[in-house]
Structures are given as structure tokens and as C-alpha cells.
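Below: one structure, written as C-alpha cells.
The block that comes next holds chain A.
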Amino acid sequence: QAELASPPDTVRLGFDIDSLSLDARLAAETTSYRLNDLLYDGLVRLDRDLLPQPALATSWEQPDATTLIFHLREGVTFHDGSVLSAEDVVYTYTTMLDPALNARNRSLYTPIAAVTAIDPLTVEFKLAEPYAPLFSYLDLGIVPQALAEGNADFGTTPVGTGPFKLEAWTRGSQINLTANPDYWGGRPAVQNIEVVIVGNGTARAQALAAGDVDLIMTPLPPAETQMLDGMGRFDHTITPAVAFTYVNFNTGDALLSDPALRAALAKLIDQPTIVDQIFGGLDLPASSILMPAFPWVVDDSIAQPGFDMQAAMAELDALGWVMGPAGIRVKDGQELALSIGTNSEDAERIQSVEYLQNVFTGAGIRTEAVIVDYPTFMQGNQGKTYQISFLSWGNLVDPDRAMFGQLRSGGNFNWGSYANPEVDAALDAGRAATTVEERASAYRAAAAVISAEVPYYVISHMQLHTFVSDKLAGFAPDPRGFLTDLAAPAQ
Partner candidate 1 sequence: MLAYAIRRVLILVPLVFGMAIAAFCLMLFFPGDPVTVLLGEAAPPEQIALMRDSLGLDLPWLQRLGQYLWGVAQGDLGLSIFQRRPVTTIILERLPATVELAVCAMLIAVVLGLVLGVVAALWRGSAIDLGVMLIAQLGISMPVFWLGIMLVYYFSVTLGWLPAISRGPALVPALGQAVTGDPAPLGTALRHLLLPALSLGVGQAAIIARLVRASVLEVIREDFVRTARAKGLSRPRVMVVHVLSNAMLPIISVIGLRFGVLLAGAVLTEQIFGWPGLGQLAISAVSQRDLPLILGLLLTFGLMFAVVNLIVDLLYGLVDPRITLE
Partner candidate 2 sequence: MTLLSVRDLSVSFAGAGAAVQNVSFDMAAGETLAIVGESGSGKSVTSMALMGLLDPRTARISGQAMFQGRDLLQMDEPALQQLRGNEIGMIFQEPMTSLNPVLTIGYQLAEALRRHRGLRGRAALAEAEALLERVRIPAARQRLSEYPHRLSGGMRQRVMIAMAMACNPRLLIADEPTTALDVTVQAQILDLMHRLQQEEGTAILFITHDMGVVAEIADRTLVMHKGRVVEEGETAALFAAPRAAYTRGLLAAVPRLGSMNGVALPQLFPHVDLETGTTRAAAALPDTRRDAMALQVQNLVTRFDLRSGIFKRVTARVHAVEDVSLTLGAGETLALVGESGCGKSTLGRSIMGLNLPSSGHVRLAGDAPLHQQVQMVFQDPFASLNPRLTVGDSIAAPLVIHGMAAAAALAQARVLLDQVGLSAAMAARYPHEFSGGQRQRIAIARALALRPQVIVADEAVSALDVAVKTQVLNLMMDLQVQLGLSYLFISHDMAVVERIAHRVAVMYLGQIVEIGPRAAIFQTPQHPYTKRLLSAVPLPDPARGRARGPVPLREIRSPIVKLGEARPPMAYRQIAEGHLVQDYNLADWAD
């Protein structure tokens, strides 16, 4: 754990969105995730390599593949002074699994069959099937059962066991946290955290430059990142993030069901230009779906097709799509026409699609850009009506989370209708594995097939850019942008 050189009394953070709900179970966006990390504790805490470390649970054992037993820390109190017990853990997970709560992340926990309190400091999880990724999600904040059943609304007045308490919340503009003096890990040195909400990335950068905030992080426009770098006044940390940007080919589409065509099209994706120019070199060009944030799984030998206009043209010719008179490729009297879509909220994505459209058109493909707002786009995605979409995934705290739902046949968000038995088998194996090594090899196997068949073409692995003022020298966030450093206990 990095240490702040000299923890200030008050820290102002510039965040991009307001929290929708500070109930740990209902977290749905980055601000909530990051603040919940300070307000609550989970059974485990994920370290910088996203591996589980003790938190409320001091230790755990796994008697068999489907049973987990956690031993809780003694004497932990919630912000309201009540003492943490196993029942609170049971309550938290039971409600989380209850469909009526409508928790966004419920599906991450559905393999849990039962949670029971063995004694006040021991909890047992029973799984329906072996589910290795579960540990990555057990940092879910524990809420006090008694208060919850007394109708407390943690969404507006969160109560956890974390190092900070909610002090005030002006919707849409500011969230104030104050140090929890009774924190079991020791009273934090930082006394107050003020989260200022500034939606516009440019404005957030300006706020930092003007000294209005002490910390800002991704998402930031490339131009602003360069500007702040240029000023030299701010500490700029780059952390591999648990997110990637990708192009999704709809393998259910008549044209795109052909892996050879997908491979040819993949060679038209000008990855270097998109990553370096449009995204301003903020992220790492990807060579496979395996994210650098998980060093234990990365495998440099797996590679996707690279940008190669000539090769792509030749392959398209070979596939029978020959250049027609109008500069558009034709086969059997049919024009090669495709659409590339993305959502309209993200300027870099729009630019990428616009650029891809330009390159595709240059290669003789009649290309339409479909850019609509997020809900509309998602509707099309879920209806599997788009041909090619340009999107990204975030908060992928486990390699499983980057592939299982996306690329396993019948996966919940397998919008490209991709189905490959080899990949399915590998992903299942990854879930059932018990050791890190086993898991790594399963995901590598899946990634190799995916890179070759390109249902997904991963453009870049995102990196988290953090700028801090002198006040926070030494600060480093984790891959999720968590601010655990701010909770470091006073000396």
C-alpha cells in the first residue's frame, strides 16, 4: 500500500457523476463503488492485483468446492455504534440475492445457494456449483440488519463499518465524508473528504488546475490529460484499469457469421490511430482480451490481427467481395454494406466510429455510422440487431467477468450471439478451478480462440489516469479507482 507523504486534513475530489444510491448493495456506477469502499467494509478487500485480502473476515476456509466459511473480525462496530455480527453478513447477502431488491449486481452472486450464520462470528456460504470468481465480489459492503429492518434507507444515509462516514450530501453537487474515529483499522489521518461532482471532463481538469479540487481521475478527455501533464504541477499516476474498449462483431448476422470476413474486417481496424490519436494514447493497445490489470493471466503470445489495409483488401477480394464500379465491393450483385454503431454520450467512441467508417468506406465497404443515445443503443444491442458495435466494458474485477457473460454461448450479454464449444468449455473450467494457475490457463485458452475468431476485437485496455495536487503526493489508486489510500490510519 502506497502512503500519502503528508495526509492533509481535508481532501477535495473531482468526480464525474453523482452517486445514485449509497446503499452498498445497490451500487451501479463508479462514484458509488468508490465511496462504498470508504463507507463500508466487505468480508474481503481486493488488493492492487485484485486478489482477496482479509477485511471483515480475518480468515476463511473452503472445505469443499461449494462451501466457504468466513471468520469475522471481533469488535467491529457500524457507524451507528452497533456491533457487527454474522447475522448482518447473512442479511446483506440474502437481500442482495432477493430479486425484489433489484440490485444491479445480483447476477454476480446467484451461484450462492445459501448463507448461514454458524455463530456470531462465523458465516458459511453454500454454492450451487463451483464458482471461483466469487472471491472477487466478496468485497460487497456489509450493512447492519437491525437498522435495515427498521426501515433505514442506506441509499441516502449509508451506515457501514468503513473508515469514513457520510456527513452531508448535496445532490448533484457534493458529497462530504468525515473520518470514522472508531474505525477498526485505525482512525484515518484524512479528516474530511469532499467529493465535488463535475460532469464535464474539461471543467474537471480546469477545477484541478484552478486548485478547486485536489484529485481527478479518468474519464478525462485526452486533450485535458495532455494539458495537465504539460503544466507539470500535478502528480500523474497511470494504473492499468479493469476495463477495455472493443469492437463487437455480431456473429448472428448473415455476413458477419463468417470468421474469415471478421478477420479481414479486423485488419481494417486502425488500432494504433484509434488508441494513440483519438484516445490520445491514454490506454494500452490490446493484443488480446486478457487484461494487464491481472498480471497472473496475461499471455503475450496471444495476438489479434493487426491493422493491415493491404492484407484486408486482399482477403476481401479473396472472399469474393470485389471492387464494384461505385467504389463499393460487390459479390453476387450484392453490395458489401455494414453499419458500425456506438452510443452518443462518449466523444471518443463517436470519433472512433467516424474514423472506422472512413477507413471501411475507403476499403470499399458501404458503411453507416449508427450513433444513438445509450438506452436506445442498448435496446438494439440486446435485440442483437446491430452488426458492429464499438463499446467498452468496465469494472471487470475478474477475468471471468470479461468473458463469461459476453462470449459463452447463451451468455446474458452475448449480443453477438457468439457460440464456440471450445470457448464455452474453457470458461466453465475457469469457474470451476480452485487455483489461480488453473484459472489462468483456462482463460488463456479461451482468449486464444477469441483472438483468432474475432467475435470481439479488443482495441485497448484502459488505464486509470489520476492527477493529484501536492497535497496528495504519493497517492495511488487501485485499478478500480478506489481511494483506499485516503483511509490510511493516522500515525
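Please note the rule applied: a contact is a pair of C-beta atoms (placed from the backbone, for glycine too) under 8 Å apart; a residue touches a chain by one contact, two chains touch by 3 or more; residues count from 1.
A quick word on the picks: all candidates are chains of the complex that A comes from, given by their letters.
Values in this document were obtained by computation on a predicted structure and should not be read as measured data.
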item	value
Touching candidate - 1 or 2 - for chain A as found in this complex	1
Touching residues (chain side chain A, partner candidate 1) in the complex	17-18, 20-21, 26, 28, 99-100, 102, 104-108, 110, 155-156, 170-174, 196-200, 202-204, 206-207, 209-210, 212, 345, 373-379, 381-382, 405, 412-413
